[in-house]
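Only a single protein chain was left out; the remaining protein chains are all shown in position.
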């Protein structure tokens, strides 16, 4: 996949140039951190979840991010409506099925958001992707209890079924569209000690989707860049409080060239 | 406006002395950062939005902050009720019409909150003030697409119509009560790269309103102080993560004298 570094550099430069509006319907825990990460990256975040405004808001957006981390019934309806509106407009959608498999509410919400609609990318941890793909359940809250490798086959099948790119993040990230697949190395264990880094990765994918018409490459590029920033933020092994602050700084400071040069594929 | 530095010093000292309770009905994205900024400044924030308690809560407050950043129907009703209750008690209200002009829901919410009620100050970016004043719309999410100068005439007219102080924040801040007007220089571009700095400025205005009976001077004093803290936090050009942390530190450390001495008017 020799053109991934080129995609990373071009996409990051395009985000900084165009400042795409990213419409997020996401959870209460990460709204602030997600907005700050998108702003640091160069994108323009908006958070809006009311059923009465999501269709209008998504019309301004370069991408829609849907994240079910802290669900409520009216939010699920708004997520479904926004996803449908994005589909009609051809606006890319990235879906983060936080905690799917842990409760029926989450399983049903994921079902309603996906039913009859099209999402461009699904990003989750291995447990979530397995649960989403197979109705297996067994997730422990929002933490991954399965490894990426276990979920590899399931993710390719899920990608084909949804007609979407599926990304699993973890120690190694995996991206597949059902035919192609890529594994990305890097990152740092501190990323798992800060809440919302997975959700932030999803939002960064959203920003890349807004400027890159190839969802597979855009997703891989976004996740590679995010891993690079995680490594930079972890330099000197700070605690997770300082790490979270530096992660935002790193997204702001990273040049397209450096982002491209730091990309490392895994076997 | 030779007495602005004196107002800044006196108001900041009064906030630190009296620790006024500031009742915020604000958006999910900025609740944490707004509370921390008010605490750092010396005020005492409370966040409460349930229709069933806002009247009681506003009775304890020195000022009410109403911010429509992440709307929902029940919240709009609570905002209207709290604004009405504050008006009856003579408690100052600062209104932040986040994203007004972008969706009908926001336009209607602003209309309901203002209808038949009195707010003391409206603070927004230029696009929001133009949209609120003229029903023009055209905002891009919650980012400003218009400059402060374009909105100058509209803001003065809006101030007269509402009988309120109107403040537009941006590279230069402008404050008007429809007759007097002031422009405040300073600040730093990093302020636009952290989510909720506009919302935080609104909350700081709330704290100043709680201790200063002249809303025009209180608003100008608050915005001047906030720009000063933005400059201090930006020293050494950190990334936006570090900047956000230092902004809180700066609000805590700034002395009344330094705040007064740092005030710079724009022509």
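Labels for the chains are A and B, by order of writing; each one numbers its residues from 1.
The criterion applied here is as follows: a contact is a pair of C-beta atoms (placed from the backbone, for glycine too) under 8 Å apart; a residue touches a chain by one contact, two chains touch by 3 or more.
Just so it is clear, the structure is predicted and the values come from calculations on it, not from any experiment.
J.: With the missing chain put back, one of B:13, B:46, B:152 or B:265 would touch it. Which one?
T.: Considering all chains, including the one not shown, the answer is B:46.
J.: Using the touch definition up top, pick the residue from A:17, A:72, A:149 or A:257 that touches the left-out chain.
T.: Checking each option in A:17, A:72, A:149 or A:257, the one touching the absent chain turns out to be A:72.
J.: Check each of B:235, B:253 or B:266 against the chain that is not shown and name the one that touches it.
T.: B:253
J.: In the full complex, which bits of chain B touch the chain not displayed? Write them out.
T.: Considering the whole complex, chain B reaches the absent chain at 21, 23, 28, 31-32, 35-36, 39-40, 44-50, 52-53, 56-57, 60, 74, 244-253.
J.: Please identify, in ascending order, the residues of chain A that touch the omitted chain?
T.: 27-30, 32-33, 69-73, 99, 102-106, 140-143, 193-196, 238-242, 244-245
Just so it is clear, only the chains that are shown with their structure count from here on.
J.: Take the average of all CA coordinates in chain A, do the same for chain B, and state the distance between these two points in whole angstrom.
T.: Inter-chain centre distance comes to 33 Å.
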